[in-house]
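Notes follow the structure.
Showing just some of the chains, left in place.
Here the chain labels run A and B in written order, and each chain numbers its own residues starting at 1.
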Amino acid sequence: MNALSDYKGQEPAWCPGCGNFPILETLKTALFELGMESHQFTIVSGIGQAAKLPHYLKCNTFNGLHGRALPPATGMRLVNHEMPVIVTSGDGDCYGEGGNHLIHAIRRNINVTLLVHDNQIYGLTKGQASPTTTEGVVTKTQPFGANASELNPISLAIGLDCSFVARGYAADSVFLKSIIKEAITHKGFALVDILQPCVTFNKLNTYSWYKERVYHLDETYNPYDRAEAFKLAIKPPDKIPTGIIYKNNKLTFEERISILKESPLVKQGFSLKTTLKELDTFY
Amino acid sequence: MRESMDYTILIGGKAGQGLQTIGGVLARLFSRMGYHVFSHQDYMSRIRGGHNFYQLRFSDKEVSSSKKKAHIIVALDLTTIELHKEDLEENGIIIFDAQSVKQTFTGQEYLNVPFDKIAVENGGDKIMSNTAAIGAVLGMLRLEMTLLEEIIHTNLKKKGNDIINKNILTAKAGYQYAINECTQCSFAVSMPGKNGNMLIDTSQAVGLGSIMSGCKFYCGYPMTPSTAVMNYIGSKAQEYSIVVEQTEDEISSINMALGASYGGVRSMTGSSGGGFALMTEGVSLAGMMELPVVITLAQRPGPATGLPTRTEQGDLLFVLHSGHGEFPRVVFAPGNPEQGLYLTNKAFDLAEKYQIPAFIITDQYIADAQWTYESLDTNNLVYNDYRLRSSEGEEAESAYKRYSFSEGAVSPLAVPGDSKRLVVLDSDEHDEDGHMIEDAEMRTKMMQKRLFQKLPLIQQEIEAPFYFGGEKPDIVVTGWGSTYGIIKDAVMSLSKTQNIAMLHFSQIYPLPLYEHFDYLKILSEARITICVENNATGQFAYLMRAETGYKFTHNINHFDGRPFLLESLTGEINECIERL
C-alpha cells in the first residue's frame, strides 16, 4: 500500500453534505494507517445508503441483501479467519430488518467490525422512521408518529455482553478514526454506532443538534465495567457520550472452533479419495 | 409358496419406546446377512407417547418399497396391536409382551414373549427388553445369532463389556424363547449366501455426497425432516474439517452459506417447507451474485406447519420459482440413496461450474427410508475446483473483473484474499466489476450472460430420465423423486401382465433434452400415461405441461401425508388401466 488514494472507488451517489462522506473518508484513513491494503480485507454490507460504501472504497465487497450483512460476514470469517471483515450498515438495515442477526452475531462474538451509520431514519427509501428515530416523529408511514420507543443500540449491546461497544460521531473525524481503528484491531465482535446526519430526511438530528450534545469519554473512563457502562448508556440523551463505552476480552467464535486452529478452512485442501472410506461405515 | 423370499416386519409403539432401535438393528442385521432391505418410518410430531412405527422389508431379491401387509408385527404397546392387526399377512405373527401391554391375546397369530421379564432375568434391567425383542424376531425366523452379537458389540462398545454381555445374554434368551414357543412360526428364510450389504438412507447419502464433494461449510436451522442431513455432516465435521453451524434462523442460513461460498469454499444449507420459504430471498441473491450454493429441501406436508413429521411432494413448483426475478438453477430429486449420493455430488459440481444455486429435494419418506446396496459406485463422482486461485502478477490481478464478459457465460470466480484480485459482489444489477449500475444496456447484457447464456449449457448437463420398459409401451407410469422405488416395484410386478413402462425423473430442472432420450415420444405414443405424485395438484405434471405441452392421461395423487404402499399403488394403476 502506498497512498490513501489507492482506496478510491466509485463516485458516491450520496446527497451533498451527507454524513456518510466523512465516515467514508475516516474509514479510508483508518485502514490506511492500519496498513490494510484493498485486497487484504473485505467489506460486507446490506442495502441502504451506508451499505453503498464498499462501492466507494476499493476492497473485496459483498454487498448483499437489506438487513443481511452479518450472516455472510460470519460465513466469510468462518471459512477464512485471517481475513478482516468490516460490515457497514444503517440503522434500519442493522437494527430493523437485521435485528435478529445482530443479537446472534454478538452472542457468537464473531470477529467482525460492525459500523452502523445511524442517521435515525431510512434514507434510501425516502424518510421513513427507523428503529432509532426519536419517538413521536411523524412521517408518511408513521401517520400517528413513531410510536415505539427509539432503540438504544448501546444498552442493547451491553445487555448482550457485546465484546466491544462504541459510539462515534460522523463529523468528529479524528476521534471517530481512533474508535474505528480500535474496533478493527479488537479481537471479537465490535459494534460502532456512528451518529450520522442525514441532511435530506432527518431535520431533527442535524449537525448542530449533534454538536450541542456529543462529547468524548476521557481517559478516566473504564470501559471494562459492564454495570457502569450500562448506567452511562441509559442516561437521558441531552448529552451523548462518544468513545468506547464497553469492552471485554472473551474468546472469539473462530477461536472456539477446534478445526480452525491450524489454518483457515479455505486453505485446508480436499481430496475425494480420503473420503472413500466413509462408505465402509454403512456395512 | 412365494417365488422369492419377501418378508415385512413392522415394529410399533409409542415415541420413546425405542422402536427405531429395534428396527435399525434388525435392518442392519439383515443387510449384513446379505439380504436386500427396505425400511421406512412413520412417526408423530411428539417426543414421547402417541403411535409410531418402523416398517422393514427384507428379501433375497431387490426391494425398493414398503408393503401394507406385515409378516411379523412387534407390538410394544396395545395400540400397535389394535391399529395393525388387520395388516397381518396370512400366517403372520404378532409378538408382544402381555405384561407390558396389559392385555393378552390368544390365537394362532399371537405370540406373547415376556420381553421385560427376559430382560430382567438375563440382563438385570428392563431397559434391555428391546434386545429381547430383537432376539425373539431372529428366533422366529430361525436365523443365526452370531451377527447380532457382533452388532451388539459394535453398538455398545462405549458402554463396556458388562453391558455388552448382558445384552447378548438377553438377546439369546429372547431368541431361545421364540425357538421354543413359536411353534406356529413357518417362515421360510432362504440364505442369501452373499457378502453383506450396505444399509443407508437418503439423508445419509446426501450428507455423504456433500462430504465427498468437498463441502466445507454447512449451516442450517433445525427442521424436521431436514435435520438428518445436518446431523450426519455434523457427525463427520471433526474428521473432515467441516464447519457446521446452527444459525439463528433460516434467513441467516442461506446468507451465511453464501458468505462462506464467497470466502472460497463449497457450502451448503438445507431446510424444510417454512424454513425454506424464508430462504427464498437469499436464493435470489445467489442468482444475482452468481454464487454457488447447494440447498437441500426435505419436503413435508404443508401448508404452514402442516404435518411436520410426515411426507409429501408438495413444494416442487415453489422451489422451481422460488426467489424474485429470473435466474438459472438446477433442481434434483433423488429417488433413492444411490441417486442421493450421485446427485449431491453433481449439484455441487454444477453449482460451482455455473455459479448457480443447486437444489436437492427429498421428502420425509425418502429421507428416512433405508435401502441396501452391495456397494455404491464412486467412479461417477467428480471433484473439480472451478475457482480462480492461481496467481498472475499484480497488473493482471488488478484488471480482474468478477463479472467479466470476456469468458462467455461463466466469469471466473476468484477467492478474496487469495491474490490481489478484488472480488466485488453486488445484489444490485452491476457491471463487469461488480459495481451497481442502472443503465438499460448493461442490465440487458448481464441478464443475457447470467440467464440466457448459461441455460443451454446447464441443460446439456442434465441426463436422461430413468426408463424401464420396452420400446413401445402401452402404459407409462411416470414419477419424480421419492416415488422411484415404489413405482419400480409396482411396474415390475405389473409388467408380467401388461406392456407397461416406468419413467422417472430425478434430474428435474431443467428437464432433460430429448436428444439424450426422447421421453416425450414414448409418452405421446403410449395409450395410458399416469403421473404418480405424493401431492394434491400434480406439480410435476404441471411442469411437464408448461415445459413440453404434454398432458398425462391419468394422475394418481395422494396427499394424506403417508407414502405410497405397494398394494395400493398397484391397485390404483390397475384402476387407471381398467377405466380406459
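We adopt the following convention: contacts are C-beta pairs under 8 Å (C-beta built on N, C-alpha and C of every residue); 3 or more make two chains touch, one makes a residue touch a chain.
Not measured: the values here are computed from a predicted model.
> How does the whole complex break down by chain label?
Overall, the assembly in this file has the formula A x2, B x2.
Rule of thumb we're sticking to: only the chains that are shown with their structure count from here on.
> Quick check: how many Å separate the C-alpha centres of chain A and chain B?
Centre separation, chain A to chain B: 41 Å.
> Taking the complex as given, what residues does chain A use to touch chain B?
Result: residues 9-10, 38-40, 42, 44, 47, 52, 54-55, 58-65, 68, 70-80, 82-83, 100-101, 103-104, 257-260, 265-266, 268, 270-272, 274-276, 278-279, 282-283 of chain A touch chain B.
> If you look only at chain B, which of its residues touch chain A in the complex?
Answer in residue numbers: 31-32, 196-200, 204, 208, 211-214, 216-217, 219, 236-238, 240-243, 245, 247-249, 251-253, 255-265, 267, 281-282, 285, 289, 375-376, 378, 381, 383, 415-428, 434-436.
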